[in-house]
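With one protein chain withheld, the remaining protein chains of the complex are depicted in position.
Every chain is named by a letter (A and B) in the order it is written, and numbering of its residues begins at 1.
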Amino acid sequence: MPSKRSAAWLAENGAVAALVVLVVALSLLSSDFLSLTNLLNVGVQAAVTAILAFGSTFVIVTGGIDLSVGSVAALSAITLAWTATEGGLPWPAAVVLSLATGVACGLVNAALIAYGKLPPFIATLAMLGIARGLALVISQGSPIAMPEAVSHLGDTVGRFLPIPVLVMLVMGVVAAVILNRTYPGRAMYAIGGNEEAARLSGIKVSRIKLVTYALSGAFAAVAGVVLASRLASAQPQAAAGYELDAIAAVVIGGASLSGGKGRALGTLVGALILAVLRNGLNLLSVSAFWQQVVIGVVIALAVLVDTLRRRGTN
Amino acid sequence: MRIPAIVMALALGLTACGGGGDGLEIGMSVSTLNNPYFVQLRDGAQAQADKLGATLTVTDAQNDASQQVNQVQNFTSQNMKAIILNPVDSDAAAPAVTAAERVDVPVIAVDRGVNGVEVAQTVASDNVAGGKLAAQELARQMGEQGQAVVLQGTPGTSASRDRGRGFEEGIKAFPNIQVVARQPADFDRAKGLDVMTNLLQSHPDVTGVFAENDEMALGAIRALGSRAGKEVKVVGFDGTPHGLTAVKDGTLAATIAQQPKLLGQRAVEAAVKVARGETVEKSVAVPVKVATQQNVAEFETS
Partner (left out) sequence: MILRAEGLTKSFPGVRALDGVDLSLRPGEVHVLLGENGAGKSTLIKILSGAYRPDDGRVLMDGRPVEIRDAGDARRLGISTIYQEFNLVPELSVAENLSLGRPPRRFGLIDSAAMMRRGGELLDRVGVRVDPRTPVRRLGIARMQMVEIAKALALDARVLIMDEPTAVLTTGEVGKLFEIVRRLRDDGVAIVFITHHLEEIAEIGDRVTVLRDGRSVAEVPAGTSQDELVRLMVGRPIDQQFPRRPAELGEPLLSVRGLTRTGAFDDISFEVRAGEVVGLAGLVGAGRTEVARAVFGADRYDAGEVFVRGRRLPPADVHAAMEAGLGLVPEDRKGQGLVLGADIGENLGLVTLRDATRAGFVDLKGQRAAAARVAGQLGIRMTGLDQEVRTLSGGNQQKVVIGKWLVAEAGVLILDEPTRGVDVAAKVEIYQLVNALTDSGHAVLMISSDLPEVLGMSDRILVMARGRLVGELPAAEATQDGVMALAVTDVAGSRAE
């Protein structure tokens, strides 16, 4: 009991340690950093990346990769806004349609991977282009206003608690429960750990992959809707490049790109590290060119700390 | 049965388009159609081409300079009579222009110039002048005093460089205005929202914001909430439909309206002229204008 618990805890702790170091450093460097408002801001700014990254966690646990999440997020948000405004659908129907769009994109990815035997990198790279293109086609390249009711997702409950943070936490719990407690979740770890052993143990690998990529698509849709709600506007070019942030968050959180490892909590910490970093760089007025350097260095360091700690325990 | 019928109709429609007018074929490579501003530029060009009876083929370079070079090369092999180039990058566009001029296809640059080689005509609005105008308008609305922040575009792009330079030159004339932070938000609305939120933590007393495009300005307004347009004045750049609407609503103090449709229109006019062998001026400056709540109506119609 204790060996695995503590090993897993330590694995997560690598990322947690990096986050703590970052927070302490920023608190010392900027007096504005450690305020409730600012920390909630960080939470809001982490939300979209975190939700995308929860979806990517499923995929990475199976040993795959999903490059299409940013584009799928944009397409789902555009679908919602377009069907609710131009299409005249009531907003709940538009929300359902938007989630269905995300799921559909994921299912296409999975079909290409599981039945077409395409490498996940290529299948989802194709979807990255397809989804972004469709978002542009539907929107004619221009932002579409979000329906009023859905835009409240970008507001706060009461005076303080931002809804994007709540959505992020709920999606995190959902991801954790799926990964830890359900058959598809456990099967994802087995497939990522050893696909052939999983198959010979009667796990229907192709079917689990369908579920995995569909979940990734659904999470991307939620992220897209949250992002659009914050802006009160669905933009075809939204979330471009976010897939790399999502992957970085998952890996910083202790997952292995070769599969079989990864946890929702770790992913949350990874997304928070990225958000804290960007927030801090703004507060410190670091120049535009240096910001990219710093972000790259911190991503490498965070993962390095984690691997070194884990090597130390082995 | 139905599907072939539709395909046939489409095919007929397409050939009808291709054969219409006097058939002068013009190729146009737009830096990106992933931005409403360039969509408008294309729309203006398309409308003018239709009016003049020319056939306009538009490609999207997706902000990739090397892809743009390929597109221009393809235009030359398709025997286009003139090429309208909206460069992804002013420096990187030079090889594309050289390639076209080697086979005597004239090039019109639009919105951004091309460095290092000569084109038949450059149709552009002046970003440096626009930045200066933005500084003056922001200063006026701030009462010529207080703290301001700048939301910068994607680092390294010429639009960001020129607008930023113009703004810095312009704001120098107002010694009581302090620029307290300059941070990048990559011309993106979501990033504009996040960066502005963060800057408000370290600089809560800001009363002026200059965003190097309207998208970032709209994000900043979202971050400012009810303070936008009242305590805090935000000035954007581009004059996109959403930007103009915000100006009308009073949340965006002003935007430096480029006139993308007019840019597209002028570019096509020039392209048709040079294709027919007429001479044109080396450069045409399409005016930028400050759009405020008072005069916003005149921009929306254009």
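Following the convention adopted for this analysis, a contact is a pair of C-beta atoms (placed from the backbone, for glycine too) under 8 Å apart; a residue touches a chain by one contact, two chains touch by 3 or more.
What you are looking at is a predicted structure, and each value in this text was computed from that prediction instead of being measured.
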Kindly name the visible chains that come into contact with the excluded chain. A
Missing-chain contact among A:Ala135, A:Ala190 or A:Ile252 belongs to A:Ala190
Determine and list the chain A residues touching the chain excluded from the picture. 1, 3-5, 7, 181-183, 185-187, 189-190, 193-194, 196-204, 260-261, 313-314
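Methods note: only the chains that are shown with their structure count from here on.
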For chain A, which residues are in contact with chain B within the complex? 30, 32-33, 35, 37-38, 41, 44-45, 48, 136, 140-143, 227, 230-233, 235-240, 278-279, 282-285, 287-289, 291-292
Which of the residues in chain B come into contact with chain A in the complex? 33-36, 38-39, 152, 155-156, 181-184, 188-190, 193-195, 197-199, 201-202, 218-219, 222, 241-242
